[in-house]
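With one protein chain withheld, the remaining protein chains of the complex are depicted in position.
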Amino acid sequence: MRYLARRIGFYMLTAWAAITLNFLIPRFMPGNPVELLISHFKGRMSPAAVKSLGALFGISHQGMLSQYASYWSNLFHGNLGISFTYFPSSVTSIVLAALPWTLVLVGVATIISFVLGTVAGVVVGARRGSWLDITLPISTFFSAIPYFWFALVILYFLAVVVNWFPLSGGYGAVDVIGWNWPFLLSAAYHSVLPAITIIVTSIAGWLLGMRNMMVVTLDEDYIILAEAKGLSKARINFLYAARNAILPSLASFALSLGFVVSGAILVEIVFSYPGIGYVLFAAVNNDDYPLMQGVFLIITLAVLLANIVADVFYVLLDPRTRQGA
Amino acid sequence: MENVTTPRRRRSLWSRLSWLHSWKISTGLGIVGFFVLMAIFGPLIARYNPSATGNAMIVAPSGAHWLGTTQSGQDVFAQLVIGSRPTLIVAFVSATVATIVSVAVGLAGGYLGGVSDELLSVLSNIFLVIPALPLVIVLAGYLPNKGDISVMLVIALTGWAWGARVIRAQTLSIRRRDFIEAARAVGESTPRILFWEILPNETAIVTASFLFTVIFAVLTAAGLAFLGLANVSEWSWGTMLYWAQNDSALQSGAWWWFVPPGLCIALLGTGLSMMNFGFDEIMNPRLRSTGRPKTKRKGRSPVVLAELTRANASDGTEFTTVRTATSELDGS
Partner (left out) sequence: MTLQDEVATPTANLNEVVLEITNLDVDYELSSESLPAVRDVSFQLRRGQVVGIAGESGSGKSTLAYAVTRLLRSPGVITGGAVTYHPREGAPVDVLAMSPDELRDFRWDELAIVFQSAMNALNPVLRLRTQILDVLAAHRPDSSRLEREGRMRELLSLVGISVDRAGAYPHELSGGMRQRAMIAIALALEPEVIILDEPTTALDVVMQRQILAKLMELRDRLGFSIIFITHDLSLLLEVADEIAVMYAGRIIERGSSNEIYRTPRHPYSYGLLNSFPLLHGPRQMLTGIVGFPPDLRQLPEGCPFHPRCAHVHEGCDLHRPELIVSPVVGDSPNHVVACSLYDGRAIPVQLGSARVHDELTSVAASVDLSEPPGDAVLKVTELQKFFPVHQQVARRVRRAPNRVVRAVDGVSLELFAGRVTALVGESGSGKSTIGRVLAYLYRATGGTITLDGATVRARRGRRFRNYVRKVQIVLQDPFSSLNPLHTVGYHLSRPLKIHGLAHSSSEIDERIAQLLADVHLSPPDQFVHKYPHELSGGQRQRIALARALATRPSVILADEPVSMLDVSTRLGVLNLMRGLATERQLALLYITHDIASARYFADTTLVMYAGRLIEGGPSETVALHPAHPYTQLLRDSAPNPEKESIVTRVAIGDPPSLIDPPAGCRFHPRCPQVMDVCRTEVPPRVDLADGQWTTCWLYDPRDGSEVPDR
């Protein structure tokens, strides 16, 4: 478990780095647009709100260190400031409202794409040299497609031209958000196109990575031995080859997830999907710096959590990481 | 052995260029070259001023407008051709800057080791794990002017980590090879070892990291422009998509407006990826799609040879020797 402890330690360090980065950016970027905004909203905000925004964005005459301390104390109280776009809602409440949409959409789509892509990679890799190799140039093309562009294209064909799916949004106008069937069905219906977009554009990366690892693994001595031992093809391909080939795939999950999340943000914008990405878009359009930074922080923390989950799987699959428990 | 008396200089040049003969690399190079030519000679073939408005609004592709027009009657083809230059400049410049950082960090960390290496690799791992686009958006959001230079800097700042990590790993592995120890033993200086002994052996991995970063930069820059976080008054494939989205190209059914720029991005990315896969296969001949190599060639890149001989030396079984020997024969 030392491996896992080390990984978690690293993620905590990364979380600290991201938070500190968030603290530093407004203080070191040229000019401070937040100051302007605050003066804009001066009359409409409580003095306490102005003070906490000051602490978050460095409009203060305190020294850096005490600013840093009050920044952390704000964070621990869940205070990320006030959104200007959705004034006077707090950033935390907006982000928390949008987060479930993104978690479900991106989470489910990523898992489907990872599983499908990996299995396809195993099959294509195991049959190197067969007709299945035509998936390679196709995958290469798909892995280079900008997510948001594919979103536009699929939206155009399936929503504008044939009108099978809704053009935008996360649920129908008449639905009441909550645990009721009409809403859930409508939400599922609305998420089909964004999910397809994320799956189609990210699956190629998993496929190519897994295929290459399979090809390399299939040349290992232990595969030749397994073959000599008279094991069945399926057992060799899955228990011997894929079991080993998937490890690097999992190890590079962090890198790939960053890409998927980045792409998914833009996909949400195209579909006006009520998730975190769309909130970010609104924030960007309205120069809503508190909201922008809140979103950045939340996305980063979510990605870190997902990475911890991936690492747990890694530890379960690779006995070598369990040494010296 | 005795009768290998081919002219040496030519042979080494030939083996240095042998990678050109991988179909993946040459096809990729062809695609990328096409867009580079478009960027250079764009103004000559555009036929229209991309910003000039006209009366023919939302017109489908025709002889007059090869790719139709926008909502304000601008020529899409002109925008596409003119827009290729800023797109490529932003991508290549930011990737170059990022790669320089990668090489510096990777070489220094991998060779020097110790505390500085640990700090550098923690730093690059942090940058790898933090999702790039949200960070880029926040950074770009704060930028007072959203010109190309700031966009390039922001992309370089977020795009160097992957390259630094692979170059560090490669440096670590080369540092352990005996020829580095041998160079130290005869008294070579550290800079000389870094730049004459190690770096030339990393050509392939540096190239791969550069190409990868170019793809990252193209996609990120397009994403930023699409969000309006770039200079939207300048034509690039990203800003074309921004205007298409803002002016409801989708609702008006103007597929010719938003399809071409994205397709170009995807094609450019495909070209770059293909080059990358080609290099991957040179570095690791086993990745080739056919079990039996088909290309016919004698020379091979020295980098690959290092890989092969290392594989050869480390397990020494005759079977692998022959395996590598055959791939060596056929080049990659």
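A and B are the chain letters, set down in written order, and residue numbers restart from 1 in every chain.
Heads up, the rule we're going with is that a residue touches a chain if its C-beta (ideal position, glycine included) is under 8 Å from a C-beta of that chain, and two chains touch if they have at least 3 such contacts.
These numbers come from a predicted model, not from an experiment.
Can you tell me which of A:A48, A:V176 or A:A228 touches the chain that was removed from the display?
The missing chain is touched by A:A228.
Using the touch rule from the top, list residues of subunit A that touch the missing partner.
Subunit A touches the chain not shown through residues 2, 6, 9, 220-222, 224-232, 235, 239-240, 243-244, 247, 317-320, 323.
Kindly note down the residues of subunit B that lie in touch with the hidden chain.
The list for subunit B reads 1-5, 8, 12, 177-179, 181-188, 197, 200-201, 291-296, 302-303, 305-306, 309-310, 312-313, 315-319, 321-323, 325-326, 329-330.
Operating definition for what follows: only the chains that are shown with their structure count from here on.
Would you mind pulling out the distance in Å between where the CA atoms of subunit A average out and where those of subunit B do?
Each chain's C-alpha centroid was found; their separation is 23 Å.
Given the complex with subunit B, which residues does subunit A contribute to the contact?
That would be residues 10-11, 13-14, 17-18, 21-22, 25-26, 29-31, 33, 128-129, 133, 136-137, 140-141, 143-146, 148-150, 152-153, 155-156, 160-161, 167, 212, 215-216, 219, 254-255, 257-259, 261-263, 265-266, 269-270, 280-281, 283-285, 287, 289, 292-293, 295-296, 299-300, 303-304, 307 of subunit A.
So in the complex, the part of subunit B that touches subunit A is made up of which residues?
Against subunit A, subunit B makes touches at 122, 125-126, 128-135, 137-139, 141-144, 162, 215, 219-220, 222-223, 226-229, 241, 244-245, 250-251, 253, 255, 258-259, 261-262, 265-270, 272-274, 277, 280, 284, 286-287, 289-292, 323.
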